[in-house]
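Removed: one protein chain of the complex. Kept in place: all other protein chains.
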Amino acid sequence: MILIQAPFLNLQAILDGLMIGAIFALVAYGMALAWGVMNIINIAQGEFVILGGYITFMVYKLGFSPFFGAPLSFAFLFILGFLLYKLIVHRVVDRDMFISILATFGISIMIRQIMNLIFGSQVETALTGLGTIFLFDHNITIALVKFSSFVIAVAGALGVIYFMKTSKLGRAIRATAQNPRAARILGVDTEKVYAYTYAINAAICGLAGSLVVMTYTIHPYMGLPYTVRSFMIVIVAGLGNIPGVLASGLGLGALEELSAYAFGTEYRIGLVFLFLVIILVYRSKKLAKRREYLK
Amino acid sequence: MKKIIVTFISALALLFSYSTLSFAKVVGDKIILGAAVSLTGKYAGSGKHTQKGYDLGVKIVNDNGGVKVGGKTYKLEVQYYDDESDGAKAAALAQRLIEQDGIDYLLGPYGSGITVAMAPVSEKFGVPMVEANGAARSLFTKGYKYLFAVLNSADQYLNSAVDLMAAKKKNATVAMAFEQDAFSLDVKLGVEERIKAHGMKVVIDDALPKELNDMTATLQKVKALKPDLLIVSGHDKGAMTGIKQITDLKVDVPMVAMTHCDSAAINKNLGGGGDYTLCAAQWHKSLSYKDEFFGSASDYAKTFESVYSYDPPYQAAESSAALLVYKAAFERANSFDKDKVRDALAQTDMMTFYGPIKFSETGQNLAKPMVLFQVINGENKVVAPEKWAEAKLIYPTPKWADR
Partner (left out) sequence: MISDKKELIGFLILLFFGIFAPIIAPSYRVQFSELWIFMVFASTWNVQGGKMGYNTFGNIIFFGLGMYVCASTQIAFAFNLSDWTAAGGYKTFVHSIPDYFISLPIGLLFAGIVSTAVALVLGSFMLILRGHYFAIGTLGLGIAAGEFATTVDIWGGGMGMTVPVWPKIDGQDLELFFGVGMDFFFYLTFILFLFTFFTLKWLYSTRFGLILTAIRDNEDKAEAMGIPTMRYKVTGWLFSAFFMGLAGGLFGNINGYIEPTEVAFNGATFGVYMVLMTILGGKGTLWGPIIGAILFQLFKEFFWTYFLGWQLVALGFLIVIIVVFFPEGIMGWLRERRPEWFGEIIDKKARLAQVKININD
């Protein structure tokens, strides 16, 4: 097997996996926020990512470096998330979570086709002009654009975490996540908190999207993998476990890359899902012994 | 009680209101062709090229005397539906076009997977379909009588690339990455046969996952194993991702061959990363074919660009050619009866800007060769077959360090 013949490939796979995983982790973090605070599973997550990618792509088309697009994507998606909350999401926040799944599903297919109409249906990418670095005597290759996405993703995540810990809004969000009623009683405007949380989630996705268009390619119908993976990461890590979410994101990336080498690329997504199912069932079984279940 | 009756009647009314808007095959002086193309979904990019090709074909035929049947002149028109890049939907739409809209002549959809889904339907109803974008070999092995394809089948796409490699180096090693869909798998079949025939060795055989756009694992393996030829076939996404990641990782391979390079526009969008790649093409504007409607191949490209503001990929060209085939067939049959039209189509033997078109027993166009072009300095130049070549193949591809 190639992993044994060329041992450096193991390290290469892990590095590649971490770099791709950082983007997943970022999106997962946003998903965990929306889910933990508002009990909303945002099916439109992937579409936010792709939209963020298109905003950066537009910046790139105008002649600027796509890196300038990153803060723009962040800001644009923040505003869009806020608007979507005010228009649609706030009506489903207090209801059964399943209702919010369907509502965000409806939003996702609308955004998909609107993007197709506005931006066209070609596959697009943005070039950064960054090069490549070689390590260990040319045995390890690192594309600089991937590395910088990794750095930006990590910085973005840390930035949001810092914001959560220190700012007034951040504390209000965390309080609402722990106990909405108590927060309300203590004077926190939960509606505002929810709106900002959803907006921050969208903004995070926008940032991730700008990294995606630089590192890979985008297309109006390519959002679903991001949605699905961010679900999975949040579930595997457990809600509320932010460091866990980030670690799982990175771990998932590495796992995917390694299994692509070991088992062949066609089984990639199927194996990942199977892995998810196994973890879920295993955890439930453990809890079932104590007559409890996964909440 | 009353409410139920009212609802029932309004439901019936709604249901039957659809049927009043049905189209027939010939309305007034218009011959209506039906088509389901991918206007949304993963094939939307190429689906749009297809639709534009059809529209340009219709326009040129109508502007140049239309179609003469039974002494009268008719104009062509196309009724479109969006199959959303979904085979099941396309099959349902074919049914709808035939049964509800009363259409008797179909134009093909984009993509092998979708054509394979629609073909059984048109065959079942005995409705001729001239398709321009479905290259899967399996379309021609089922004894379909009503299917006619103007393009070459998928298994011929990259054979000349393999042949070129064999001519340059004995016992070369090959790395392949194919998406798991009908078209790409057919290209693979053709390529594998050639590889075996030349005694070459396959060192990497990877599947490109349909949804994610990352080929890093495959390319890292390529770096480790250093094959002589790399083949990638994964529609536009595959071509674009492939070139981008080859550039990012500075992968050195003496020869790289792909499909869908021009619909992904790798010569322009990837900052020179696409240079030296060999690309399979059904047609190229530098070829010296010509006809009386579009002129030469380069005239077609100019016309297309003036209407749509971009260089036509071959998907658009072959779609336009389909309309020329229909016009000739209608006039040859001198009738609107679908079986007579079908028989007339079977007798097609014409030269177009797209190339010669002559259908075999199974509906395949065996008269036209596939071409291979190489991206040289951001321009697509035909390098094979030798007869049509406008530039010489650059081999081996210069290493990244030297570029």
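Should a chain be cited, it is by its letter among A and B, assigned in written order, with residues numbered from 1 in that chain.
Note that a residue touches a chain if its C-beta (ideal position, glycine included) is under 8 Å from a C-beta of that chain, and two chains touch if they have at least 3 such contacts.
Computed from a predicted structure; not experimentally measured.
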>> Considering the complete complex, identify which of A:A103, A:A126 or A:V145 is in touch with the unshown chain.
In response: A:A103
> So which of B:G45, B:G113 or B:P128 would be touching the chain we can't see?
Replying inline: B:G113
> What residue numbers in chain A mark contact with the hidden partner chain?
Replying inline: 41, 88, 91-92, 95-99, 101-103, 105-114, 117, 224, 228, 231-232, 235, 266-267, 269-270, 273-274, 276-277, 280-281, 284-285, 288, 293-295
> Considering the entire assembly, which residues of chain B contact the chain that has been omitted?
Replying inline: 4, 8, 11, 14-16, 18-19, 21-22, 39-40, 80-82, 84, 86-88, 91-92, 95-96, 99-100, 113, 116-117, 120-121, 124, 136-138, 141-143, 179-182, 185-186, 189, 210
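Note that in this section only the chains that are shown with their structure count from here on.
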>> Under the definition above, what is the set of chain B residues touching chain A in their complex?
In response: 39-42, 44-45, 47-48, 85, 180, 206-209, 211-214, 216-218, 220-221, 223-225, 236-237, 240-241, 244-245, 248-250, 264-265, 269-271, 400
> How about chain A: which of its residues touch chain B in the complex?
Replying inline: 2, 6, 8-9, 12-13, 16, 20, 112-113, 116, 120-125, 127, 129, 131-132, 141, 143-146, 216-217, 219-222, 224-225, 257, 260-261, 264-266, 268-269
